[in-house]
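Below you'll find the structure I mean.
Only one protein chain is missing; all other protein chains are in place.
Let's turn to chain A:
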Amino acid sequence: MSDNLTLPAQQGSPGTSTEELLKVEGLTKHFPIHGGFPIKRKVGAVQAVDGIDLTIGVGESVGMVGESGCGKSTAGRLITRLLEPTGGRITYSGQDITHASRRQLAPVRSEIQMIFQDPYSSLNPRQTVGSIIKSPMEVNGIEPAGGREKRVRELLELVGLNPEHYNRFPHEFSGGQRQRIGVARALALRPKLIVADEPVSALDVSIQAQVVNLLKKVQEEMGIAFLFIAHDLAIVRHFSQRVAVMYLGKIVEVGDRESIYHRPRHPYTHALLSAVPEVAMDDETETRERIRLAGDVPSPIHPPSGCRFRTRCWKAQDTCASEEPPLLQISGNREGHLTACHFPEEPTTEARGEDVVLDPALVALEEEN
């Protein structure tokens, strides 16, 4: 697979020969807010995910980035059907699983697995590592050749743990090792799709790379499709062939890795990329553009009308407030690179003539100095 990496555009774009594994259309999740006295009634809704479209091909790794509260974790939980969608459609290998019942889901559940963020709370402290990894097989009544225990030992070895540690408890392992146990558990049923929700953000810097390498190895060697949800743009870039950028419950831009990281069009993608602090290995790195937004992300209870980014955007005009921009392949974009913006930016991340600084405190201080 690594030989093909010079042609990510071809590989990642939909419409090529890649077979579709999962398709999400208009997926919506609104969490109701109840209030009032004496009778509690619904007074509003947190629009966590508000109509996202996404496809994941067989064996493809798709990244999902965005800031906290943008709905990326909710999206992951909807796809694994840990949450019931409010609207939209989820199709898994041709089968509609949007509102499938427990029984209907049973065969699909074993094919879609999840890796959780916190390796401390996602493993049962009273179970041994062996029984943690074995339980998905027990639940699904799978009897691998050679017995479950042998399979568990194989899995432990695969994720780089000592198979002898079969009878140990989670507290005897470090954070990185626990996350490996989580990976082994996700692999136990030979899934076709793994949703990894911030799998490395709770780990130390030197350990993160170990787990990222492990996941990459698993993805490439076993041909498992991944939805890699993270806020760290550099790690997502390293892992994913295609990347979706979310803002306040919507996908604002999606495309192959090269397009998103080097030819972004949406102002929010520009702002995100320019905000990543990078180690300046030489003076060249200084030529990146500098964009400093003002304020925080608005509340998903009352999201702005029209384009949701308009309240923090430096290009916003009246159209942005009245009309919601559709997610389209705008002119100048490559095949499969979709952007939801009325006034897209130039496809470059090079420094511009003048920095975009919207923060009033920064503007004031920088004028003084």
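Note that in this section contacts are C-beta pairs under 8 Å (C-beta built on N, C-alpha and C of every residue); 3 or more make two chains touch, one makes a residue touch a chain; residues count from 1.
One rule holds for everything that comes next: contacts and distances are computed from a predicted model.
*Asks:* Name the absent chain by its UniProt protein name; which of "AtuA-like ferredoxin-fold domain-containing protein", "Peptide ABC transporter ATP-binding protein", "Phosphonate transport system permease protein" or "Urease accessory protein UreF" is it?
*Replies:* This omitted chain is identified in its UniProt record as "Peptide ABC transporter ATP-binding protein".
*Asks:* From the listed residues A:237, A:315, A:334 or A:352, report the one that touches the chain absent from this view.
*Replies:* Of the candidates A:237, A:315, A:334 or A:352, A:237 is in touch with the missing chain.
*Asks:* Based on the whole complex, identify which of A:64, A:79, A:252 or A:293 touches the chain you can't see.
*Replies:* A:293
*Asks:* With the full complex in mind, choose from A:275, A:301 or A:328 the residue touching the hidden chain.
*Replies:* Going through A:275, A:301 or A:328 one by one, A:275 is the residue touching the chain not shown.
*Asks:* Considering the whole complex, not just the chains shown, which residues of chain A touch the missing one?
*Replies:* Residues 2, 5, 67-68, 174-177, 204-210, 212-213, 216, 231, 233-235, 237-238, 257, 261, 271-282, 285-286, 290, 292-297, 359-362, 364-366, 368-369 of chain A touch the chain absent from view.
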